[in-house]
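Shown here: the complex without one of its protein chains, the others still in place.
A, B, C, D and E label the chains in the order they appear, each numbered from 1.
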Amino acid sequence: MSSRVSTGIEGLDGLMNGGFQQGKVYLISGEAGTGKTIFCLQYALAGVAQGENTVYVSLDEKPRHLVEDAESLGWDLKKYIGEKRLIILDVTPYFTNIRAGREKSVDVRVLASDLAKQIERIKATRLVIDPIAPLIFGQEGAAQVQEYIRSLIFSIEDNLKCTTLITSGIPSGTFRLSQYEVEEFVVSGIIVLGVSHLQGRRIRILYIRKMRGTPIDLNDHAFEILPQRGIVIRETV
Amino acid sequence: MSSRVSTGIEGLDGLMNGGFQQGKVYLISGEAGTGKTIFCLQYALAGVAQGENTVYVSLDEKPRHLVEDAESLGWDLKKYIGEKRLIILDVTPYFTNIRAGREKSVDVRVLASDLAKQIERIKATRLVIDPIAPLIFGQEGAAQVQEYIRSLIFSIEDNLKCTTLITSGIPSGTFRLSQYEVEEFVVSGIIVLGVSHLQGRRIRILYIRKMRGTPIDLNDHAFEILPQRGIVIRETV
Amino acid sequence: MSSRVSTGIEGLDGLMNGGFQQGKVYLISGEAGTGKTIFCLQYALAGVAQGENTVYVSLDEKPRHLVEDAESLGWDLKKYIGEKRLIILDVTPYFTNIRAGREKSVDVRVLASDLAKQIERIKATRLVIDPIAPLIFGQEGAAQVQEYIRSLIFSIEDNLKCTTLITSGIPSGTFRLSQYEVEEFVVSGIIVLGVSHLQGRRIRILYIRKMRGTPIDLNDHAFEILPQRGIVIRETV
Amino acid sequence: MSSRVSTGIEGLDGLMNGGFQQGKVYLISGEAGTGKTIFCLQYALAGVAQGENTVYVSLDEKPRHLVEDAESLGWDLKKYIGEKRLIILDVTPYFTNIRAGREKSVDVRVLASDLAKQIERIKATRLVIDPIAPLIFGQEGAAQVQEYIRSLIFSIEDNLKCTTLITSGIPSGTFRLSQYEVEEFVVSGIIVLGVSHLQGRRIRILYIRKMRGTPIDLNDHAFEILPQRGIVIRETV
Amino acid sequence: MSSRVSTGIEGLDGLMNGGFQQGKVYLISGEAGTGKTIFCLQYALAGVAQGENTVYVSLDEKPRHLVEDAESLGWDLKKYIGEKRLIILDVTPYFTNIRAGREKSVDVRVLASDLAKQIERIKATRLVIDPIAPLIFGQEGAAQVQEYIRSLIFSIEDNLKCTTLITSGIPSGTFRLSQYEVEEFVVSGIIVLGVSHLQGRRIRILYIRKMRGTPIDLNDHAFEILPQRGIVIRETV
Partner (left out) sequence: MSSRVSTGIEGLDGLMNGGFQQGKVYLISGEAGTGKTIFCLQYALAGVAQGENTVYVSLDEKPRHLVEDAESLGWDLKKYIGEKRLIILDVTPYFTNIRAGREKSVDVRVLASDLAKQIERIKATRLVIDPIAPLIFGQEGAAQVQEYIRSLIFSIEDNLKCTTLITSGIPSGTFRLSQYEVEEFVVSGIIVLGVSHLQGRRIRILYIRKMRGTPIDLNDHAFEILPQRGIVIRETV
């Protein structure tokens, strides 16, 4: 039975029987600006703090910007990078061929192979892919996309042996959870971040949409983003 | 006339004239995380407990993870697997060609043939296909897809002689029951799992959408997922 | 002027000036599980009971399952089949080529020809096609589909000389009446079956959407499905 | 300035400055079963009654069925047909090539030419095309369809010199007025028939959506369909 | 700085800092029958009345019908046409090739060239294109359409030197402002005409959606269409 891995989010582990299941893949889903990247950084840093090294694949933000964002919350990523406990992987090289119009999609086997090497290099047991969509588009035809996503997630579980968070940016105004509508069924759990209303004000909320093998509370939980502490869960709404 | 086969869900058989009709195919439909797989595991285990062996085809979860999920509820699948009363079929080999881009769809005749062998091997009378979509995509053109689904379901009825549950993952934010909108008309019954609101809280609900040859209560029934007992139906809402 | 043909549904003839117009084609429309097949079986049996023989073309259910469903309501179809007053047509052979990928659509001329023979064989004056969609898909291009449906319905009227019910399964969550959006304009009438809410409970309802040459009550009528009597209309809601 | 032509609908002329403008084209729009064909029959008969002969092109109903529908309201079309004051044009021959798959669309020039001959034959000054969609589909590409509709309507105005009603069947559940979304802008006026709710009951309503050169009341008007009188406008709702 | 050009609509100039900016292009948007053509006629006539000659390109209505519609409001267009202060351009010749299927789109350079000649002929400083969509469709591919619209509007500004109104017919039931969703961003301003509800009745409303370089009141303004005066703005709702 998988042991549990702390999410690093104050108030969340208790809602999830202690945290994520080791070695499984989880989807962090939400519209732009809802806190997905902060969630993942917090997860990464909580891991590093307790000896679980992390590889962070950042596709929407340059590694140096991610470091700056973390700084704004008082988190020092550079220290952990220097200590080789955290790698923020620069994925730009893998996309060069697409940008040049020479290729239609990322050569995922190359990327996966390098990813495995990085994980091996620092013996990482946590992995973040933020977001996962750029690794998927360009695949031919709907059937291959669905199968591709299944095998991508299965192979992350089988080969990379990390407790993995993948993020999904949901375009505003839709009620979807994932871009290809298949990730949500293959992952072991889904946490959704959003913005809701309470007494006329907008508040940040998180809820646990799905968590295999774990009894969950389905309701919305209001949270704040605070310096140093990051995402802190407040009350259930 | 078909005899009835217990669903294995506390409180449900009574809403369905005793259970499913033997040898028919039923659709368990619901968004991600609503309990479709737990429903199917419970159905499988109830069957095994009363001498009805089961083949479980799991497409979104690796067999070993399914075993772990069951463990979290206190169910020991390994015992039944050891006693050859339950087979959890590993379907990865059938999808290798798609992932490699060599094929557009699963070679269903091969899969069906192997499925028949597994069923024969343990004399199974219950079958679960969770979910059914991966067996369908890749078929050419809308007409063939519709006909393919019809013949797939008809041939499960005709050749495999099991009381079968197929699951359909409905993307969030839609009100559909099935992915191809034809399964829902061909199956003998549909049970929908979901999440609803009651007095400001989210609750889990189930309702019987359709059940041929059976008078049904159309209303929502709140349920809980409890250790050991799994899905337990509470009140009608 | 067409004479009237009883619908066989308690409480409905009175809402429709005595029933259907002889020789015309009517659409019975509704989502999965709303009672379309029971409606058609009741219509067929009412006809047979008064000397109007019926051919029933069942596309979503195997003939033997249809017989079983009827049994669950206490109706004995086998007796009428034996007396050659009811034929349940097994359409599987017409779809073999599609399933094998050799054809794109049903060879409707062959099917129509055999249908005419069956009707002639028992001098049927009632016909049910449940559902009609499988006979339509696969036709090339939108224009041909629309024209195909028109000519299909016109030729049923002209050649088969039966009072005909065709059913249309409407995918959940849409508000459509027919799949191709043209059947609803060509048929002589439309009855819609559905599920509605009354004082917090789900109830079954039926309403008459359209009925050429007949003054109608447009409102919803609640109904029940009872043993022996089948669909029985209760009050107007 | 165009003189006015009575609509034939009790209570409607007064809402439209006396009726339709002579020689113009009007759209009668509505979902299935809302009374479009009754409206057009009433218009035709009112015309014939005052010496305005009418050609009625019926595409969704066989001419003999149209005659029967009229009979159900107590209207005798056969008399006027015999007196050569009304022609119900049988359009089946124009569609033979489409049904046989030899053509993609109606040869409109042939149809228009025959139409002109029929109009000339009885010196008709009223024309009904019910519905207009079958004359449009099959045209190549969106631009040609839009232009085709424009020229079709312009040429009806220029060449046929009749006050013309064209009907548009709107698929249920949409809020459109016309199928190609261009007819509504080219015609001189639009009357919409529908079903609405008043104090919990469904009622039939009509409203004037557009009427060039005529001040109009935009509100819904409830109506009934009565024997002999046909559509009779009641109150404004 | 552009000087202001009166809209010709009672009550509107004051909401727009005196009117339209000279030489700019404005979009008048609204569903069928909301008054777009009346608005444009009023604009044209107000201009002519103060010495600003106008070319009116009418695509959905024949010039002679436009004259009749104006007559119904008591406006005599023929007088101004005779005095060569107003030209209603007959565009049928430009569309002949499309109707004959020989071309996919209007040869806009020819039309623009003739338009320029007409404007020059009467030294027009006001232009109306009602509606603009027929000049756009048929262009190849989405990128060219967007660029085509941009250049069309830019070249009207650059070459034709008129204060121009273009109209956009919005299909009912959508909430769009323009057909190609790019006109609304390129024009200097947008006025929307519609129908709304006030205390259970339908009323005509107009609102200023956008007006570059001009402070505006965003609210709905109820209006009436009166003889002689045309559109008259009443109260803000």
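Structural remarks
Convention: a contact is a pair of C-beta atoms (placed from the backbone, for glycine too) under 8 Å apart; a residue touches a chain by one contact, two chains touch by 3 or more.
Keep in mind the model is a prediction, meaning the values are calculated, not measured.
Across the complete structure, the visible chains that the omitted chain touches are A, E.
Checked against the full complex, the one of A:E10, A:D60 or A:D114 touching the unshown chain is A:D60.
Seen across the whole complex, the unshown chain contacts chain E at 1-2, 21, 24, 140-144, 146-148, 150-151, 154, 157, 174-177, 181, 184-186, 188-190, 209-215, 218-219.
Although one chain is not shown, part of chain A still touches it, namely residues 32-33, 37, 59-62, 65, 68-69, 71-73, 92, 95, 98-99, 101, 104-105, 131, 133-134, 137-138, 169, 171-173, 195, 201-204, 225, 227.
Keep in mind that, in the parts below, only the chains that are shown with their structure count from here on.
Removing chain B from consideration leaves the other chains in the touching groups A | C, D, E. A rotation of 60 degrees, rounded to a multiple of 5, brings the CA atoms of chain C into register with those of chain D. Of all residue numbers used where chain D meets chain E, under half belong to both copies. The two sides are thus made of different residues. Averaging C-alpha coordinates per chain and comparing to chain E, the farthest chain turns out to be B.
Chain geometry summary: the mean Cα position of chain C and that of chain E are 51 Å apart.
Averaging Cα coordinates per chain places chain B and chain C 30 Å apart. The multi-chain contact residues of chain B, meaning those touching 2 or more other chains, do not exist; every residue touches at most one other chain.
If you sketch which chains touch which, the chains link end to end in a single open path, with no loop closing it.
Interchain contacts (touch definition given at top) occur between A-B, B-C, C-D, D-E.
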